[in-house]
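Note that this complex is displayed minus one protein chain, with the remaining chains in position.
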Amino acid sequence: MTELKVAIIGASGYAGAELIRLIMHHPNLELEMIISSQHVGRSLHTVYKHLSHYPLTFEAFEHTEIVKRVDLIFFATPPGISGKWAQSFVQAGKYVVDLSGDFRLESSSTYEKWYQLPAPQRINIQPAVYGLSEWFRESIQRSPFISNPGCFPTASLLALAPLLNQQAISTTDIFIDAKSGISGAGRKVLQPFQFSESNENLRAYKALYHQHIPEIEQIGAKLAKEEIRVQFVPHLVPMNRGILVTIYVTPLLPLTDQDLVELYHDAYRHAPFVRIRSHEYPTTKEVHGSNYCDIGFFKDDRTHRIILFAAIDNLMKGAASQAIQNINIRMGWKEECGLHFMPLYP
Amino acid sequence: MTELKVAIIGASGYAGAELIRLIMHHPNLELEMIISSQHVGRSLHTVYKHLSHYPLTFEAFEHTEIVKRVDLIFFATPPGISGKWAQSFVQAGKYVVDLSGDFRLESSSTYEKWYQLPAPQRINIQPAVYGLSEWFRESIQRSPFISNPGCFPTASLLALAPLLNQQAISTTDIFIDAKSGISGAGRKVLQPFQFSESNENLRAYKALYHQHIPEIEQIGAKLAKEEIRVQFVPHLVPMNRGILVTIYVTPLLPLTDQDLVELYHDAYRHAPFVRIRSHEYPTTKEVHGSNYCDIGFFKDDRTHRIILFAAIDNLMKGAASQAIQNINIRMGWKEECGLHFMPLYP
Amino acid sequence: MTELKVAIIGASGYAGAELIRLIMHHPNLELEMIISSQHVGRSLHTVYKHLSHYPLTFEAFEHTEIVKRVDLIFFATPPGISGKWAQSFVQAGKYVVDLSGDFRLESSSTYEKWYQLPAPQRINIQPAVYGLSEWFRESIQRSPFISNPGCFPTASLLALAPLLNQQAISTTDIFIDAKSGISGAGRKVLQPFQFSESNENLRAYKALYHQHIPEIEQIGAKLAKEEIRVQFVPHLVPMNRGILVTIYVTPLLPLTDQDLVELYHDAYRHAPFVRIRSHEYPTTKEVHGSNYCDIGFFKDDRTHRIILFAAIDNLMKGAASQAIQNINIRMGWKEECGLHFMPLYP
Partner (left out) sequence: MTELKVAIIGASGYAGAELIRLIMHHPNLELEMIISSQHVGRSLHTVYKHLSHYPLTFEAFEHTEIVKRVDLIFFATPPGISGKWAQSFVQAGKYVVDLSGDFRLESSSTYEKWYQLPAPQRINIQPAVYGLSEWFRESIQRSPFISNPGCFPTASLLALAPLLNQQAISTTDIFIDAKSGISGAGRKVLQPFQFSESNENLRAYKALYHQHIPEIEQIGAKLAKEEIRVQFVPHLVPMNRGILVTIYVTPLLPLTDQDLVELYHDAYRHAPFVRIRSHEYPTTKEVHGSNYCDIGFFKDDRTHRIILFAAIDNLMKGAASQAIQNINIRMGWKEECGLHFMPLYP
């Protein structure tokens, strides 16, 4: 079986650390380089002591070195970095999975508006495919360049896709109330994310401006085959990991409860990591540390609306483990390869 | 100045304990009886050791005894109890504040549907007034019988009222995504509220059936002078105290940001416990342990919707301290009397 | 390679759930029966929804059925159960790992004093060996009957053993201040373990009477080849998982810092799950979800004492994963087999 040598760029953030952990478990991936401008020369276990048994040292970003030594590159970087470099690795014949948002939005002006950064210069290669594994398997299988979805879009789109795909809901009445654990803010050291400020606290942020809004709308439009507009408000919840999205939609068709159950079971019949919870409430604890997305839904006969819930681990299905799932799909390996983690409970 | 002797029925729950604490601080209230069927004969500090300096003993419920010894009765009981007894105390000339939901809903059939209990038998007295202090001051001033609002309705209605009152929003497009700390579930000992189950976890519950839905709709209708219909989904967040509601509404009028600021400042000009945060995000920590309700709002020019936020301490403004505020109003005392608690931060 | 069919008795507690998860990952173990008197007939995923993909149903305890269907039995039961049954399974030729305390104490009277229960009737078989993997490998290899250590003794003894084994410390001046996450209290539904009571709280319990005291003293005596007496006080910390023990000892020999480093590295040279952190502070997060025990130590030249720290995951190295490690040792499989979990961070 093919084995790929791997580099992680931005390996010292939380998503990077999860990638390291997952690659250690993966039978076909070998971690060759961990790259972090901040920690060059330090050994892995001085930065992440929980991983102390792995003899790797953080290296500086050196394009030629990376090209020479690895087959697959993960970008776990803040916005603005993969935009400069990812395409050249693809041109050099490498596989690239970009966990940042640099290649998620097709329109440069949309990128610049929402990210407040210059858009990546596109070169003449096949653009990145959007790596929402369950809905874009075929294009993922054919592309060396995968743009891994954002954490909120992963949960939101997995919940919405079956309905959007059937043109079953109003595309302008979609309310996504998203809640995330604090690790979603990354490993940046900032006052609002200090324990004493975040613990026993709950708040919203970026109610109008979150960069995941255009991502959800762009991919939602592809699935619905028409434009969609979402109201999206993220919140920070005092826990380490986990995203729960609560979505309010208005059905256009007279769907019964049973119709919904069938629709979702059909949509995810071949999706090993999506668990349909029908009339139950998914919880973040039940997906903690795993690649699962648990989806629940309720039809409200009083209001004629449908309420959707989706729970994921933001660092796993919302970042690192979906990246691995995508590589598994790309390489033709079993989709679950190296991802057989049951959630850690309690 | 009048001093009232007080009994708390259901004094061993969290709202009851908060009432005890608040009454200890109140210059015009004297705690005479604490009543709890579960703890009869035990002294206060064996049940709530944090209150050890107060020489009170839990007593059984004895109607005549209560009538004889106190002027004011707080019910901090589960549904179904005040419904049987509160009115007889009012008839006996007592002040009654009912923190349970038994007298919040005007329609008996609505009560029976949402509470799944027989409705209280109404007797021929003036019905309880709804104690949302900021909006019903005048009727509170005139009534000996106050039905204290639910925690979620308090936050939701304080945020919605200025807009409803102006007929400024669509009455059928109101989405309330509510989040509460675990103390909202009370002191009942149940598996889902065990630490290991609730900590590092996030989930919704009663998405279609919460008994606060008809309460919000009934009072909202009074304010809007027309029926309203809300979508309301509560969530449990791993923290002890605090409610944050995020509300999505659709304006019917072309309100500017400045209009909103003025509308809210006007509405709460004389409300010492409502703090308008305009384009900021209220947080539960900033109201922790206090009677404040912090309200923020954002107009989304992209979606033409308004997003409202309101944060309260569920045991304080959502229960015990609003009950005291109501008694202050009723007695003509200063509204802030005994409630000068700044939030405890961090 | 041999494959063993497995039954878990007491499968619905937290340690039981972890065993299920670990056995799912283990290449040589097949889970055949999950036994819980409380949940007979319910499928696994109705009790533990995070494990929904495993088609097992809880069964009643039936001795003959177990003997017929499995090779290996884990007891993850409260005290008093394995004492009645474990030996008969050993007599029937089965492997037994007992995670309860029923066979940890050699003296029946000691058991009865500390557990406040009748001691198990010993029958004429080889007694259970104490499964502290790193120190009793040879006897574990030879015995079908393993008594798995308690969570606190595991951390305490792994930290103390190198010093006790060298007669390097006073055996009467050993102070173990132990701290545990709330999952250590099990899945029992009790008031003190409700979220609102345990969160933002910290307390000691059983300061004089914890049943792990005689276990530590008995095994410590074996290692020291003389009696030892420990002061042991456990505390509950508001987090789900993790044990940290802080141990204060008085050296009898003039050990230098370098001596300590060598002593510990020597003692655990062949222990894949013990990580020596020398002059660092082990943390519970760095072992979360793994079988690691991280050990740190400091010599205080001012007081002439040594301070030891050991961190484990109470449900893993403190229960389920050490049980698997012991079976790996017993069967001659690689010690790490099925236990390659890196800690989940953050």
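The chains carry the letters A, B and C, assigned in the order they are written, with residues numbered from 1 in each.
To be clear about the criterion, contacts are C-beta pairs under 8 Å (C-beta built on N, C-alpha and C of every residue); 3 or more make two chains touch, one makes a residue touch a chain.
None of the values given here were measured: they were computed from a predicted structure.
Engineer: Which of C:40, C:123 or C:202 touches the chain that is not shown?
Structural biologist: C:202
Engineer: Identify the residue among C:104, C:285, C:317 or C:330 that touches the chain left out of the display.
Structural biologist: C:285
Engineer: Using the document's contact rule, name the residues of subunit C that touch the chain not shown here.
Structural biologist: 173, 175, 177, 179, 181, 196-197, 199-205, 207-208, 229, 231, 233, 235, 237-242, 244, 246, 248, 281-285, 288, 298, 300, 302-303, 305, 307, 309, 311, 346
Engineer: State which residues belonging to subunit B touch the missing partner chain.
Structural biologist: 14, 17, 21, 24-25, 48-53, 183, 200, 240-241, 275, 277, 280, 283, 285-290, 340, 342-346
Engineer: State which residues belonging to subunit A touch the missing partner chain.
Structural biologist: Considering the whole complex, subunit A reaches the absent chain at 14, 181-183, 185, 187, 189-191, 193-200, 238-240.
Convention: only the chains that are shown with their structure count from here on.
Engineer: Going by the average position of its CA atoms, which chain sits the greatest distance from subunit C?
Structural biologist: Greatest centre separation from subunit C goes to chain B.
Engineer: With over half of the numbers shared counting as same, classify the subunit A/subunit B interface as same or different.
Structural biologist: Comparing the two copies, subunit A and subunit B contact each other through largely the same residue numbers, since over half are shared.
Engineer: Just how far, in Å, is the C-alpha centre of subunit C from the one of subunit B?
Structural biologist: About 47 Å separates the centre of subunit B from that of subunit C.
Engineer: In whole angstrom, what separates the CA-based centres of subunit A and subunit C?
Structural biologist: The computed centroid separation for subunit A versus subunit C comes out at 36 Å.
Engineer: So how far apart, in whole Å, are subunit A and subunit B when each is placed at the average of its C-alpha atoms?
Structural biologist: It comes to 39 Å between the two C-alpha centres.
Engineer: Can you pull out the residues of subunit A that are in contact with at least two other chains?
Structural biologist: 200, 240-241, 283, 285, 288, 346
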